[in-house]
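Heads up, one of the protein chains got dropped from this complex, but the rest are sitting where they should.
Moving on, here comes subunit A:
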Amino acid sequence: MESTDLLEPTERLELGKTKQLTTQETLLQVRNLKKYFPVKAGILQRTVGHVKAVDDISFHVNKGETLGIVGESGCGKSTMGRSLIRLYEPTEGNVLFDGTDITNLSERELRPIIRRKMQMIFQDPYASLNPRKSLGSTLNEPLLAHKLYSSKKERDEKIKDLLNVVGLHSSSMNYYPHEFSGGQRQRIGIARALVLNPELIIADEAVSALDVSIQSQIINLLEDLQSTFNLTYIFISHDLSVVRHIADRVGVMYLGKLVELANKNDLYAEPLHPYTQALLSAVPVIRNTGVQQKERIVLKGDIPSPANQPPGCVFHTRCPAKMKICETQIPEFKEVKPNHLIACHLYQ
């Protein structure tokens, strides 16, 4: 079947092999986003400190592009993704979706905007599906909640179409989550995210739990869907190779902060931040792909706890290029080359 049948006439787009980035319209604007979790102790459960999971992050996402977010565990990349669609309430800062500030809207006001237009795909699709509901009723629920179609027939039609789009048989409507393999479940997770025709999809480690041969199927599917439905992705992952493949621009996070943000080719060819350099050099490279392993920068020690961030630049405890100023002053996140932002004293 033709996947374009699904689209409303106004939404129909030319299908191209390559992604077309004709518009540079901003879809999502994030300003100084912060998410602190209180640390409580004692009988009275007094707040004794904060875990700064996301600490003063600003960026924007253009329509139709894929922004990759990379970082190691505990760097706050998932918390950031969840704060964007208010699964977590941000502590401070603003998130603008298509020009509307969504940070202070009530749940009722949110519903037509982010609950419909922003969707999320999770790492473990099994944990995010109700085991007691058939696939059909799981996918039906959002359609009912948003009153998008009046008759059951229309809804079923929509769901069947959607299952075909993500590469599942339409008869799988009557099956339950445990009857699918890992790769198929991730396709269900994608179908559920697509059911309301969203504009922005946040994929949090969407392919990390899958085997290599299944992973490449899902990556290809995500790319196809993007060009068919003109979707915008925020692709959160710890896997630098996957992000390089799928993203247009890449942001690197460390301890709750964005340390570098650039077009992917600039970032991978010439990383500027010492952390990005170390991160990229640490990835094991398959031999005979025509490249030599980069001189490896092995970072000493572990990531400090986000509850007890070091003063100054958060990376200074492990940085091979540390200077005096790094211990006391927080570097500003600013543009040092066209479209290449970085937070490091070496470039200020």
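Note that a residue touches a chain if its C-beta (ideal position, glycine included) is under 8 Å from a C-beta of that chain, and two chains touch if they have at least 3 such contacts; residues count from 1.
The criterion applied here is as follows: contacts and distances are computed from a predicted model.
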item: Among "Ger(X)C family spore germination protein", "Peptide/nickel transport system ATP-binding protein", "Dihydroxyacetone kinase subunit DhaK" or "Ferredoxin reductase", the UniProt name of the subunit that does not appear here; value: "Peptide/nickel transport system ATP-binding protein"
item: Residue among A:Leu96, A:Leu196 or A:Leu299 that touches the chain left out of view; value: A:Leu299
item: Touching the absent chain when the full complex is considered, from A:Ala127, A:Val283, A:Ala307 or A:Met323; value: A:Val283
item: Contact with the hidden chain (one of A:Leu33, A:Ile114, A:Ala206 or A:Leu240); value: A:Leu240
item: Candidates A:Asp101, A:Glu154 or A:Asp211 - the one touching the absent chain; value: A:Asp211
item: Missing-chain contacts mapped onto subunit A; value: 18, 72-73, 181, 183-184, 211-217, 219-220, 223, 238-242, 244-246, 268, 278-291, 296, 298-299, 302-303
